[in-house]
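The other protein chains are all here in position, but one chain of the complex has been omitted.
The letters A, B and C name the chains in turn, as written, and every chain counts its residues from 1.
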Amino acid sequence: MALLDESAAGVFIIAVTPFTDTGAIDFASADAMVEFYLARGATGLTILGMMGEAPKLSVAESVAFSRHVVRRVAGRVPVVVGVSSPGFAAMGELARAVMDDGAAGVMVAPGGALRTDDAVLRYCGQVAETLGGIPWVLQDFPQSTGVFISPSVIRRVVEGDPSCVMLKHEDWPGLAKISTVREMTDIRRISILVGNGGVFLPEELRRGADGAMTGFAFPEMMSGVYAAHRAGDEQRASDLFDAYLPLARYEQQPGPGLGVRKYLLHKRGAIASAAQRRPVVGIGPREIAEVEFLLARQALRLAALG
Amino acid sequence: MALLDESAAGVFIIAVTPFTDTGAIDFASADAMVEFYLARGATGLTILGMMGEAPKLSVAESVAFSRHVVRRVAGRVPVVVGVSSPGFAAMGELARAVMDDGAAGVMVAPGGALRTDDAVLRYCGQVAETLGGIPWVLQDFPQSTGVFISPSVIRRVVEGDPSCVMLKHEDWPGLAKISTVREMTDIRRISILVGNGGVFLPEELRRGADGAMTGFAFPEMMSGVYAAHRAGDEQRASDLFDAYLPLARYEQQPGPGLGVRKYLLHKRGAIASAAQRRPVVGIGPREIAEVEFLLARQALRLAALG
Amino acid sequence: MALLDESAAGVFIIAVTPFTDTGAIDFASADAMVEFYLARGATGLTILGMMGEAPKLSVAESVAFSRHVVRRVAGRVPVVVGVSSPGFAAMGELARAVMDDGAAGVMVAPGGALRTDDAVLRYCGQVAETLGGIPWVLQDFPQSTGVFISPSVIRRVVEGDPSCVMLKHEDWPGLAKISTVREMTDIRRISILVGNGGVFLPEELRRGADGAMTGFAFPEMMSGVYAAHRAGDEQRASDLFDAYLPLARYEQQPGPGLGVRKYLLHKRGAIASAAQRRPVVGIGPREIAEVEFLLARQALRLAALG
Partner (left out) sequence: MALLDESAAGVFIIAVTPFTDTGAIDFASADAMVEFYLARGATGLTILGMMGEAPKLSVAESVAFSRHVVRRVAGRVPVVVGVSSPGFAAMGELARAVMDDGAAGVMVAPGGALRTDDAVLRYCGQVAETLGGIPWVLQDFPQSTGVFISPSVIRRVVEGDPSCVMLKHEDWPGLAKISTVREMTDIRRISILVGNGGVFLPEELRRGADGAMTGFAFPEMMSGVYAAHRAGDEQRASDLFDAYLPLARYEQQPGPGLGVRKYLLHKRGAIASAAQRRPVVGIGPREIAEVEFLLARQALRLAALG
């Protein structure tokens, strides 16, 4: 399998982890989900991310799930695996296992009590040392991790570590950050994929992002916006984006958002059950009614768009 | 002037504080701004909120600005004044001053190191004691204050203090919280107005909110959505909402959001300058181009809506 | 092995996890460490706590280390095992495994984004359900977890779940909290053991704590203070405490504190190496010189005490 590099672009969909109603990993659904994502324009898959309920899996389960997905993908697109962990020993073990199984790269979100640029840099240096050359994605998601990564830190990580090939950009607000990193023309140009459910995708692409790495249950929105943007048709990109925005906004809520996403994926046939492992923020009849209301309106808009 | 009470509804617009380019309060713009807001359906005004740059004003300036706005409004709608302060002495002084000048009520966001339900309740008890019967709005905005207020705390505040007449709901996600409070049919029904730039306004109204208290530069969106909702026309409410959503989403960004809002208000003639007092997160040509792109598309959608 | 219950008292020492210089678990040192702790008055052992570097161990290592320690202890004192985890599935698996191996109970620190009393209560309910009757310790350590647990929440956990038998009290400041819980004479009296390196131990015992659950490298300070307190000799308790306080204060620093503790345990012969797994805040010649200066003065004070 080819390794992840700085040319990565398009939509690396953040995959959910499908569970059965009794909480076991649902490997059959994993197969269906892979096909669902690929059929809707995913150019890569990212598994075991935060929205993939990774912290609720044991290491053995993580390895088994990763292996299963990589085999199913069978080289059609690169698979990136989240390996964030409080300890570097566990991070290294998981990273080596999934790379042996054919993953294209791994993703790490600096976590814990990193409170200054120097602390973040030191941490990233230890990540590089732990990974020993495995291509990796630096996940910048301060709302969740509490770790803030400034553009000058990103510069120094990129300068110091050739194996850091991508920034998963999930700061909010973050448009200025994308521009600042893209203006660093004296450093290696890494891939920048954006998160946050894609709710700023058009602006982010115009600022220089290479695509999205997030998990909105309508991957076709993201691949469509990306294609229109690449074709230079920004009005078309925004038309498409606007058609999906009310629902994307709803799915992006912290807390119930994952329940909404799994509801939608289940409804669309990608997974057999919307079950999550505990602890879970569930959704109920009210949320489902709101989703259905938004879905019906979305269908009309899409029909009008053609 | 009538005092604020539990029947408050509609759009209490969060007003900016207009400054001249040299940083002085621009009282002439304050007049124009009041007329701008009222002409677009505001049923109330809220001044000296967080987005009103209140912490950057001296107490004397706060009192002068409040007095000026109250006089200009001249009883046409109620004026609520933010009086949050690290010390209760300052809070009480400001509250009494603005009430003497004709404000309808005040707003307080519990702040500081309140980390348990009991701590929040104790704080609210001290607020009530400090205000001595002045009608007040409990602002629930954890993303900014770090203070989390559960529905059961809201229940106890409402039960214990008849002068708390409104919840400014700005938690995110917060739909479930609105439903939970509205299901408390055994307590006094207080007004719930929602914040966060209105980007969940249709869902929030359907969950039982009475309107919005936020500062999107197109108040007519919020008054229009509210009117359609009250008329039972939820499709019309969502049509209107969706037409504004891409821009509302953009303005709601933390950091540059206030610059965007003041840019729009200036462009629309509500204020003479978009200047903010320092510290400030400015906006530049990129942000302006993005706003203009969104504005042009919004105009087309509104024209199509009729 | 007897199960942990509300009568637990004395010194449940928070054990380190000994590593070899190459980062493997050092089982031989684990044996020596157990004997070191027991010989200095430990009435219980707590392993796989935060200061035991638990998040840096794999699940398999956690189970193996726990099994080894339980066997070595061989019923002489109860062993409590930390099982905190982002997912309840992993928590339950580890808890059942260590209980099968003879642990007396487990410890859980509510973590994650729990921001209201109700959220903490709901979480503790899920802990109880997950543990299915295994006796457990509620760890209250907001400085580290960001989760604040009020006395009224403790009351409701104790009332609702007979398997919660102990509070590990590590809030700071926390003296008032101990008093408040002890005044709840209408609920089951649970054990309260205190943390934070023991630097408030005399006051905490006088407020109603039953002992300490912390890891100061001189367990004899804590067992000695506890014994004097039980004998009613508060001056003796404070004499002993004061003699150790300068060093205890130094070891309690967040960050380098664990390095200091392992240095001391190594110097005292309890473990073969002071190595920590990464990420690590190391100590160097300056810290060692400061520790040695404090040690020399401590020895003189202890000699004078007799």
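The rule is simple: a contact is a pair of C-beta atoms (placed from the backbone, for glycine too) under 8 Å apart; a residue touches a chain by one contact, two chains touch by 3 or more.
Because the structure is predicted, anything quoted here is derived from the model rather than measured.
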| item | value |
| --- | --- |
| Contact list for the unshown chain, restricted to visible chains | A, B, C |
| Of B:93, B:118 or B:220, the one touching the omitted chain in the full complex | B:93 |
| Of C:199, C:213 or C:228, the one touching the omitted chain in the full complex | C:199 |
| Chain not shown: contacting residue from A:124, A:153, A:178 or A:228 | A:153 |
| Of C:76, C:188 or C:297, the one touching the omitted chain in the full complex | C:297 |
| Sites on subunit B contacted by the missing partner chain, in the whole complex | 23, 53, 55-60, 85-90, 93, 112, 123, 126, 130, 277-279 |
| Touch list for subunit A against the chain that is not drawn | 115-119, 142, 148-153 |
| Chain not shown, touching residues in subunit C | 172-173, 175-176, 179, 199-200, 203, 206-207, 234-235, 238, 241-242, 245-246, 249-250, 253-257, 286-287, 290, 293, 297 |
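Here, only the chains that are shown with their structure count from here on.
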| item | value |
| --- | --- |
| Between subunit C and subunit A, distance of the C-alpha-averaged centres to the nearest whole Å | 38 |
| Intercentroid distance (Cα basis), subunit B paired with subunit A, Å | 34 |
| Rounded Å distance between subunit B and subunit C, as computed from the means of their C-alpha atoms | 47 |
| For subunit B, residues contacting two or more additional chains | none |
